[in-house]
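What you see is part of a larger complex, with each chain still in position.
Per-chain residue numbering starts at 1, and chain names A and B are given in the order in which the chains are listed.
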Amino acid sequence: MVIDPKPVVTLLTDFGIQDSYVGQMKGIILGINPAVTLVDITHSIAAHDIRQGAFTIFTAWQAFPPGTIHLCVVDPGVGSDRRGLIIEKDRHFFVGPDNGLFSFLLEFSDGKRSSASLYSIGRQGTAARASSTTFHGRDIFAPTAARLSLGAAVSSFGPEVVDWVQLRIPLPKQLGESIKGEVIHVDGFGNLITNITGDTLRGFRNCGIRVGQSLHISGISETYSDVSARSPLAYWGSAGFLELALREGNLARAFDLAVGCEIILVREGGDGCG
Amino acid sequence: MVIDPKPVVTLLTDFGIQDSYVGQMKGIILGINPAVTLVDITHSIAAHDIRQGAFTIFTAWQAFPPGTIHLCVVDPGVGSDRRGLIIEKDRHFFVGPDNGLFSFLLEFSDGKRSSASLYSIGRQGTAARASSTTFHGRDIFAPTAARLSLGAAVSSFGPEVVDWVQLRIPLPKQLGESIKGEVIHVDGFGNLITNITGDTLRGFRNCGIRVGQSLHISGISETYSDVSARSPLAYWGSAGFLELALREGNLARAFDLAVGCEIILVREGGDGCG
């Protein structure tokens, strides 16, 4: 395919922002292709938290133009024999370790299993300098992303593969008249992103939502200002999932809620909705 | 007006750096105009803190070249009927919610009320995709900024407006022989930025400064090295306001001072200067 002369390369890591690790990756990329536009998604994924990285990639990529290359490194197994991957999907490219980091991306696409092509990264993916055993982000994945941005074929790095490491992604369950979901992400505002999609809730137009012992929400709002300040609400979030928030407040902190907390939805007036 | 072929778009939000929200806005902008240069001002404005956002925009914009577009999103009222604004001022453009976020910019310009033109953002400001009700930063403001960067006329997004939401900005008060001001910002070094400008202090060449019960500073220094290490000092800060600092230390932490703290200035030797 034809590559944009000024392609976008996004970066997502758990490297933090205090060290030079991210800068080193960018230096390597710019040495190979000075024309790229570099965009940070985040470097504040919790150390080694593949699930959080996987969710964050999933929320970000569709905002970028076709041809974008997404360099994703949350890599606790660096230096082991875990594989490196290039994924091509909907004219976007993803580069990173095969450890589950692309699970949401590959499994959670508009409800249907997505049509993606996967290639493993072999030795030709490495930079001219000898590869370190602890920093493949710089020595293998960054050069791979940079070469893709110059138009290298995805198949030139290694053979196509058909399997990949898949995280267990919790799916909502129907239990009689209620649906049991869970919190899959807490954002910086303290909003809770759940695993409940519009498909899940078909036939649940009006519903009550219960989280833990003390939080009850009645109905799904359009937006924050539908409720009064400091009140909790549920709404369809910008990533397509049901979200829970405290208007102008921090719901996770106020109710001590975190990733993994159970969410129960019931038809309004049905059993179990306090 | 003629737009730079490679215009600068700055971003200031309260989105934090752990989620993909900022990345999503950048992806949308690059999809509309791949030639922009994106510059983060900050994404660490405290959640929903319009005043802090307003101050920070004010300190930043004049460092950028004419033609720069400043995308500013601190937006607790997203989804309500609060208006979106484009402001043109001194050949810079500002895009964001009409909630007070541009208060310092519009009120605090070299002592004179500034000559700015304001336009509301109508439905044509939205992206091709359906707008979310909770993420106008991505779905309305980012596309507006991107189209401005391509040369769209400010008047093409909506009608000119003459009023706007204005925060109460605390102004210093003269009280007999003394001036009462307050801390309007605490920076990352723990330096206190006050609302006292050179105009306020005309005729106060030598003055004593008192903050709270325990902090007394005599006179205004040129720079940090005028006092010994760990000593407090006052000086004219890089944003044009009187600032207080602890040389090689953190004044806010050492004296437990925060935004809103009262500052009393007296002519040296006058009443009230301990």
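Just so we're on the same page, contacts are C-beta pairs under 8 Å (C-beta built on N, C-alpha and C of every residue); 3 or more make two chains touch, one makes a residue touch a chain.
All figures in this text were calculated on a predicted structure; none of them were measured in a lab.
Engineer: Given 2 shown copies, how many make up the whole thing?
Structural biologist: 3
The rule is short, and it goes like this: only the chains that are shown with their structure count from here on.
Engineer: Going by the contact rule set out above, which residues of subunit A touch subunit B in the complex?
Structural biologist: Answer in residue numbers: 4, 6, 8, 10, 12, 17, 37, 39-45, 56-57, 59-61, 63-65, 68, 187-190, 222-226, 235, 237-238, 243, 248, 250.
Engineer: Note which residues of subunit B are touching subunit A in the complex, please.
Structural biologist: Counting only subunit B, the residues touching subunit A are 15-28, 30-31, 34-35, 38, 47-48, 76-80, 132-135, 138-139.
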